[in-house]
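Below are the structure tokens for one structure; questions will follow.
For this view, one protein chain was removed and the others were kept in their places.
Labels A and B are assigned to the chains in the order they are written; within every chain, residues are numbered from 1.
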Amino acid sequence: MPTFVYMTACDGCGYCVDICPSDIMHIDTTYRRALNIEPNFCWECYSCVKACPQHAIDVRGYADFAPLGHSVRVLREEKKGTISWKIRFRDGREKDFVSPIRTTPWGSIKSPADYEAPAKDAYRAQELAHEPEALHVESLPSLSPDRFKRSAA
Amino acid sequence: MFSENPFAALSADVSPAVMQAYVVAMIVLVAAGTLFDIWHKKSGRYFFRNWRTARAAGRKPIGGGKMVSLAIQTIVVDWLASGEFCSARRRIAHLLGMYGFLAYAIATAAMVFFYPTPDVPTPAIWPLLWHIGALLICIGGYWFWFFIRVDVSAEGNSPWRIARADLFVLSLVISATLALFWSWAQSAGSEWTVLCFSLYLIATTVLFAGVPWSKFSHMFYKPAAAFQKRVAVANGSRANLPLPADKPETFGSARTAPRHY
Partner (left out) sequence: MGLFSRHRTVFTDCDILVVGGGMAGCGATYESRYWGRDLKIVCVEKANIERSGAVAQGLYAINCYMGMQWNENRPEDHVRYARNDLMGLVREDLGYDIARHVDSTVHKFEEWGLPIMRDPATGRYQREGKWQIMIHGESYKPIVAEAARKAATKVYNRIMVTHLLMDAAKPNRVAGAVGFNVRTGDFHVFRAKAVIVSAGGASHIFKPRAVGEGMGRTWYAPWSSASAYALPILAGAKMMQMENRIVLTRFKDGYGPVGAYFLHLKTYTQNAYGEDYEQRWFDKLRETIGEYVDRHPVPTCLRNHAFLEEVKAGRGPIRMVTKEAFQDPHKETVGWENFLGMTVGQAVVWASQNIDPKHTNPELTTSEPYVMGSHATCSGAWASGPSDYAPAEYQWGYNRMMTVEGLFGAGDTIGGTAHKFSSGSFTEGRIAGKAAVNYVNDLRDQPQISEAEYEGLKKTVYQPLETYAVGRNEIVAGTVSPSYILPIHGLQRLEKIMDEYVGGISTGYTTNEPMLARGLELLGMLREDLAHVGAEDLHQLQRTWELQHRVLASEAVTRHTLYRTETRWPGYYYRADHPKLDDANWHCFTLSRFDRNTGEWTLEKAPVYHIVD
């Protein structure tokens, strides 16, 4: 199901161009609006659909196997931390879903540089950052070398 | 320069009747070009088909009063305030260009039809509006051309690349630039006046004659589409989009300008 852009809704802002992991959302040279230049490299990841502030991008299932008349549309509301979906079947049945997408404010992740610098002897130890505390167990598991046996072949 | 009516000075070489005929011709070209575009691309038929589909998909009927209210909202918010733009600088650039063009166009019509010769003194407001309008077009237009144009800012193309989509904005901004050059040259008595005026005339003619091939007609299509969108929200069809979630906005936003390269 590759993406397509609604003519009257796109105002040429470029968010889709900026986000597409496949580099296939580009700007049409006649209308200066977005367009999917390579539907056969479209994964239908919906990154552009979610990013478009005008909801100007939609998806029509891959013509190889998806009959017409369906609709799967999305509203990703970053500020509310939610994503909402509306699925419309070819025969008109509808299903709606809402899920959370984040539990903390955007931009709130603490930089690793803001943690206390590790002690010198921690560099050669096996523990990674925030360990063993972040493992929620006493200590990092390990093995002794004699636990390994070489296979014959 | 800013207080001089350039058309009054021009009337020495070009009769007011010709100037007025030209302005009328440009208006006709816009109307004819737009109508031709709609007919040729069958976009009118598409618009009404879409209108009917959205109405059929509506969950609640909309009364006449509500329709009027939606129309007013469209005019005030989407048109007059260019409210559809999601980014502040795009909106500001558009407002500059739009109001600049309105001021410039209205002042042109006023001066050409009511004060085309030096006999009747031109109230200062008209040349002022004309020059300021052209200036605003240039500010908004060049800012857009070099920095905001999505194929340049998000796609990384050279600002010197010209495509068909640029026909409208380029001819508009060149026309406004040449208007200012012409006005300056004329009021300074420069030998470049005729050249400036000729180029200005060409750019302006391209701007208006290019309507069937350019984005000029967006000034009609966009408000129509904006109105249609408001109706779709009001009647519940919302173009198959889900309803906004019933949750408070407590997470902030991660959105930054779409220029990550």
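The rule we apply is simple: contacts are C-beta pairs under 8 Å (C-beta built on N, C-alpha and C of every residue); 3 or more make two chains touch, one makes a residue touch a chain.
In this text the structure is predicted, and so the values were computed from the model without any measurement.
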Missing-partner contacts on chain A, residue numbers: 1-2, 18-24, 26, 37-47, 59, 61-72, 74, 76, 83, 85, 87-91, 93, 95, 97, 99-113, 115, 117-118, 123-124, 126, 128-132, 134-137, 140-145, 147-153
Contacts of chain B with the absent chain, listed as residue ranges: 155-158, 160-161, 254, 260-261
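Simple rule for what comes next: only the chains that are shown with their structure count from here on.
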Inter-chain centre distance, chain A versus chain B - centres from mean C-alpha coordinates, in Å: 37
Chain B - residues contacting chain A, complex: 84-87, 90, 149-151, 153-155, 163-166, 215, 221-222, 224-225, 228-229, 239-245, 247-255, 258-261
Footprint of chain B on chain A - complex, ascending: 8-9, 11-15, 17-19, 26-32, 53-55, 71, 73-75, 77-82, 84-86, 88, 96, 98, 102, 104-107
